[in-house]
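Shown here: the complex without one of its protein chains, the others still in place.
By written order: A, B and C. Residues from 1 in each chain.
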Amino acid sequence: MAHIPDGVLSLPVGVAGWAGAAALTGFALRSLKEEAIPGTAILAAVFFTVSLVAVPVGPSSVHLLLSGLMGLMIGPLTAPAVLVGLVLQALLFGFGGVTSLGVNLVNIALPGILAGLVLAGPVARATPGRAGVIAGIGAGLCVAATGGGVALALALSSSDFVPSARIMLVTYLPLMAAEALITGFSVGFLKRVKPEALAGARP
Amino acid sequence: MTPLFTVEGLVVSRGGHRVLDGASLTLRPGERLAVVGPNGAGKTTLLRSLIGLEKAEHGTITAFGSLRRTEKEFRPVRARAGYLFQDADDQLFCPTVIDDVAFGPLNLGLAPREAAERALAVLERLHLGHLSARITHRLSGGEKRLVALAGVLAMEPEALLLDEPTNALDDVHYRRLLDILSGLPMAMIVVSHDRPFLHRLSTRVLALRQGRLLPAAFHSHPHTHDHLHIHVEGDHAHRH
Amino acid sequence: MTPLFTVEGLVVSRGGHRVLDGASLTLRPGERLAVVGPNGAGKTTLLRSLIGLEKAEHGTITAFGSLRRTEKEFRPVRARAGYLFQDADDQLFCPTVIDDVAFGPLNLGLAPREAAERALAVLERLHLGHLSARITHRLSGGEKRLVALAGVLAMEPEALLLDEPTNALDDVHYRRLLDILSGLPMAMIVVSHDRPFLHRLSTRVLALRQGRLLPAAFHSHPHTHDHLHIHVEGDHAHRH
Partner (left out) sequence: MKAPGFDRMTPRARLLATLILTLAVVALRGLPAQGAALAGAFALALISGQALRPLLHRLAHVEGFMVLLLVMLPFSVPGTPLVTLGPLVLSAEGLARAIGIALKTNAAILIVFALLGTVEPLRLGHAARGLGAPVRLVQLFLFTTRYVELFRDEIRRRREAMRARAFARRTSLHTFRAYGNLAGMVLVRALEKAARVEEAMRCRAFDGRLPAIGIEEGERGILAGPGLALVVGAALIALDRLP
C-alpha cells in the first residue's frame, strides 16, 4: 500500500530517502545489543507475516503496515524491522523497489517510531480498553502520515504529480480504518495477556 | 436415517504425494467412528477434507444431505461439524476463555450477550465455569484441550471430528475428557492412537491404509508380557 | 570421584507456586540419572535450575566442584553441562545447520575455521554430515532434535541434561537417538515419560514428587492383561 515502485521518484528524492533510511536504521542499530538480535528478528518475522494477511475492507482488501504497533513494541528498532520486511517483500513477492526502498522505509517506519515515543507512556498507564483506543488512533495516524509521506515524495519528485498527490490520501482511508481497529484490538489483547510487551524499547 | 457424512473415492495429495487415495466412509447419526492408522497415514488430512480445509482431487463429499465442493458450500458444514484440532494451542486465540468459547456462536450470528450466555452455559456443563475469566494463554495443556472442546460444543454441532483428543493429557484431564465425550449424544469421528480410549468410546473402527479406509474391529484377549514399572521408595507395594 | 552436580534442599517457585520444595540429588561421572514425574511436576524447572536459568530461593547447587549462585558463577556451568531443550525449535536459531552447531564452539573462543571443523566433525559422528548446509527451519522434527544434540555435543560438555529427548520422534530417529546417547561416555540427567527408553539408557532413577526427588527403581515382571488389538479386514490372521 505504501510501496512506491522503482521508476516513479526522481533521483534526488530517492537519494534523500536512502540517506534518511540509513540514518534511522544506523541510529537504531547502535542501540541494538547483539543478544537482542534473535529476539528482535523473531518479532520482525511476526510483523512481516501478519502484514501478509489480507484484511477485507468493503469489496477489496488491504495489507496492514503495523508501524504503530511496532513503534509501541520495539521503538526505534522499527526501522531495521521495516527494512528487513521491505527486502523480503521485494524478494518474495516483487513489491516495492530498489531505488525507492529508502523513501518507503522512511514513510513507513518514521511515523511508527514517533508514535511509539509519544504513546508508549500513555498506553503503559491506561486500562486495556483505553490503551487499545489510544493505540488504534495512533496507528491510524501513522497510516495517514505514511500516506502523506508518499504524497510528499511524489510531489517533490515532479510537479506533474501534484494533482494526484493531493487526492491520494483518500486511497489510504480504508487502510487507516483497518489498521486502527486491528492495532487497537491487538494492543488490548497484549495489555491483558502480556503488558510488558508494550515497553517500546527492546523486547 | 440419512447419513451426516458420505465420502466416496476421496483422493487428496499433500506435498505432491497422494495421502488419501480412494477413501470412502459413511457417518450416520449417533455413530462414533474410530479412525486408526500409523503416523503420516493421512488421518488429519481426512478430517480436514471433511470440512473443506483440504481440497479433494477426486471423489465426492456429501455432508448433511448436500454435495460439497467449493469453499462456499463447505462453510455451513463447518458450523454443523465441530472440529477439534490435533494441537489445542492452534485453536485458542482470544484473550480470555469466555471470549474464545463465544467466538463460534458469534460467527453463527448470535448477539454478543447471547453468545456469552451460551459460552458460559457450555463451560458450566463441562465443569469449566471457574476458568471463564482466565487468560487462555496461561491454561495448562489439559485445560486448553477442554476449553477448545467447549468452543466447539458451543456451536451446537451435529457431529464432532476429534483429532487425537487425548494427546498430551495427564490422567485427570484424560478421565474428564472421556466422561464428557461418552456423555455427548452427537455422532463423532475420532482419530487416535489410544486404543483403550477408542475401545471405550467408539461404535465402529476404520483403519487408514495406503490412503484407503478399511473396516476393522477391536479384538481383546488376555496377553502376557513384561510390564515396566517404576517403584518409588516409600510408596505402598502394589499388586499385579 | 567428585560429583559433577550436588543439589541440596533446592526450593524454586514459578508463578507464585513452589514447584521444587527441597529437592536434592547427586550426579557422579559416568552416571545416567533418569528423572520421572507427572506433567507439571517440575522436571523442566529442575534442569533449568541446574544451569542457573531458574533462580533458587533456598538450597545449594554445587557444580563441577564450586558452589554456584550468581549468573556469573553459572556461566561456565552452561559450557560444561549441555542442556537439550524440551522443544528443539527453540534451540536452533541460526539460519543453517552448520552455523548453529558452530555457534557454541565460536562462543568458547575457537576461530571460525576451527569451529566449523569441529561442528562438521560432530555432525559426521552423528551421521548428520549431509545436513550441514541445510536451512534449520526446513528440517523434520527428528532431524531438528538430532541437530540440536549436535550443537550441544560440539561444546564437548562433561555432562548432558536432556529434557524429554524422545518427544515427537518417529521410529527411525528414536532409534538413532537411543544409539547415539547409549554410546556417549559422559554423565547425563534424562527427563522423560518414556519408560522403555529410560530403562535402556539410565543407571539410576529419581521420581519427582511434591517438589522432592525420591529414589526409585525400575521393576519389570511378566504381566497378564487384556491386550487390545485392531484387526483390519483382509489382513492375515495373527497368532497370539
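Quick note on the criterion: a residue touches a chain if its C-beta (ideal position, glycine included) is under 8 Å from a C-beta of that chain, and two chains touch if they have at least 3 such contacts.
Everything numeric here is computed off the predicted structure, so don't read it as measured data.
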Which displayed chains does the hidden chain touch? A, B, C
Would you indicate which residue among C:D99, C:E143 or C:D194 is in contact with the undisplayed chain? C:D99
Can you list where chain B touches the absent chain? 48, 51, 53, 75, 78-79, 82-83, 85, 87, 90-95, 99, 103-104, 106-108, 137, 151-152, 155
For chain C, which positions touch the chain that isn't shown here? 51, 53, 75, 78-79, 82-83, 85, 87, 89-91, 93-96, 98-99, 102-104, 106-108, 112, 115-116, 135-138, 151-152, 155
Just the residue numbers, please: which parts of chain A touch the chain that's not shown? 1, 3, 5-9, 11, 14, 25-26, 29, 32-35, 37-46, 48-50, 52-53, 55-58, 66, 69, 73, 80-81, 83-84, 87-88, 90-91, 93-95, 97-99, 150, 154, 160-164, 167-168, 171, 178, 181-190, 193-194, 197, 203
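Assume only the chains that are shown with their structure count from here on.
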Averaged-CA centre spacing for the pair chain C and chain A, given as whole angstrom: 42
How many Å are there between the centre of chain B and the centre of chain C, using C-alpha atoms for each centre? 32
Mind pulling the residue numbers of chain C that touch at least two other chains? none
Where chain A touches two or more other chains simultaneously, the residues are none
Spell out the part of chain A that touches chain B in their complex, as residue ranges. 188-189, 192-194
Chain C contact footprint on chain B (complex, rising order): 36, 39, 140-142, 168, 170-171, 195-196, 199, 205, 207, 209, 214-234, 240
Could you list, by residue number, the parts of chain B that touch chain A in their complex? 95-96, 135, 137
